[in-house]
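Note that one protein chain is taken out, while the other chains of the complex remain in position.
Chain IDs A and B follow the sequence of writing; residue 1 opens each chain.
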Amino acid sequence: MYWKAVDHIARAVVGISSVALVLLVVFTGWQVWGRYVLNDTPTWTEKAALLLVLIVCLPMAAVGLRENFHLGIDYLTDYLGPKARRILKTANTVVLGFFGVAMMVESWPLVVGTWGRDIPLLGLPQGLQYAPLILTGGLIVLFMVERVWFLWMGDEMDPPLDVSRLGDI
Amino acid sequence: QELRGWNTHVPDYPVSIALDRFVELVEERTEGRVQMQNYHGATLGEGEFATEQLQFGALDYGAFSTAPMVNTVKELGVTSLPYVFKDPEHQYRVLEGPIGDDIAAAMAEANMVPLSWFASGSRSFYANEPLNSVEDIAGKKFRVQNSDINVAMVEALGANATPLPFGEVYTSIQSGVVDGAENNWPSYESTGHFEVAPYYIIDNHTIVPEGIIFAKTTWDKFSEADQAIIAEAAQEAAIYQRELWAAREAKSREIVEAGGATIVEGIDTTTFSAKMGPVYEQFASDPIVADLLLRIQNTE
């Protein structure tokens, strides 16, 4: 099935984000180790962790739109009849898709404009911190296209909200 | 349309008061043609993010430090080097002279127009153990800002550089995570750091310029007459700020001394700057920066 590819992409994002979270723990642990055991604080860990946290959460936020784990109010969509609900959901999906497009387009100058300089103490291009935005925007667009397709061509693709996934706000 | 002005300091700080005066002068002298609004306290964004906003034209002007710009405008690197300025007056002579013009030209390429320079305070080391000479710096852990030059400087002095968030410095000195930090008089006082690190050695290692800087995209929209008015107002505001700063420094010094801190001053700072070889080698290797460094050192 054609849309299977989207599944794989979403799974890849989860994989990358998982590795980034584990690295985040390792880096911060290394910082403490360096300070107290080696008596030589690594200066790069903090900036590296700040870069990693963007990789942990920005693309996952896009996946969250697909998995429906973000918090929102569903009262209106639940209240409407099937036809009106489908139209409203389509409108929401399109608005979110545009937000994804804007994220891609507007983040490009941020990446380019800051690529030439380094993140202090890390020596990597500053533009890297905006790069996940472009990926996130792209993922949002992809997932929203997928959703519109399923809303009209397939079963109503609306995975039941798995409340065990709700984290704290 | 109202111009948006950025400032990182709280409203009653010398920089903020001077920036308010600047706005007043401009609005009055342009007879309302130019409307400005200061946003104090970094409410529109922090340090490097605010600098980026200026660069992208999302902010119109503000009181900016050149520290976060070093990675964007190569020429500004020289202003963050340790022991490059002899004292604040030396810094003003450099920045308001031909060297300053060259730096301004380089800044213009990154969409920035500097109009006047404030007193930004010179930074010195403090610790929880006596600091009497450069030898006492060695072997200690000092908190530094997140910048390559600062880390290199502290390491060149034989000490251990520990980047920490500003808000955590007090408890970190208290608990012995670090032995000390470095800052100017008002910060040393207002943060209460002098209570936990009462030995302050005045080595004046860095005086990083801070001033009124406009976005070039905004600046180019003004008529020449308005540009002249605004530039003059900026200069007047800077002179006013320097007075406020001197008073503030004196007051902080009084509080710190009354709090029982030991101040060591009048030391021979060449004993410090003599150790800066590797720092200059690393950060002034670029021919343009090296040339600026030489010209600054030759400025009386």
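Rule of thumb we're sticking to: a contact is a pair of C-beta atoms (placed from the backbone, for glycine too) under 8 Å apart; a residue touches a chain by one contact, two chains touch by 3 or more.
The criterion applied here is as follows: contacts and distances are computed from a predicted model.
Among the names given as "Aspartate carbamoyltransferase catalytic subunit", "Acyl carrier protein", "TRAP transporter large permease protein" or "RNA polymerase subunit sigma-24", UniProt records the absent chain under the name "TRAP transporter large permease protein". Per the touch definition above, the residue from B:E168, B:D220 or B:D268 contacting the chain not shown is B:E168.
When you scan A:L24, A:L135 or A:L151 for touch with the missing chain, the hit is A:L24. Remark: the omitted chain is touched by one listed residue; of A:M103, A:L122 or A:L142 this is A:M103. Taking the complete complex into account, residues 1, 4, 39, 41-46, 49, 52-53, 56-58, 164-165, 167-168, 171-172, 174-175, 177 of chain B touch the chain not shown.
Those residues of chain A that touch the chain absent from the view are 14, 17-18, 20-22, 24-25, 28-29, 31-32, 46, 49-50, 53-54, 56-58, 60-61, 63-65, 67, 69-77, 88-89, 91-92, 95-96, 99, 102-103, 106-107, 109-110, 129-130, 133, 163-169.
FYI, only the chains that are shown with their structure count from here on.
With centres taken as mean Cα positions, chain B sits 37 Å from chain A. The part of chain B that touches chain A in the complex is made up of residues 48, 52, 55-56, 71-72, 141, 146-148, 151, 160-163, 177. By the touch criterion stated above, chain A contacts chain B in their complex at residues 35, 39-41, 43, 46-47, 109-110, 113-114, 116-118, 120-121, 126.
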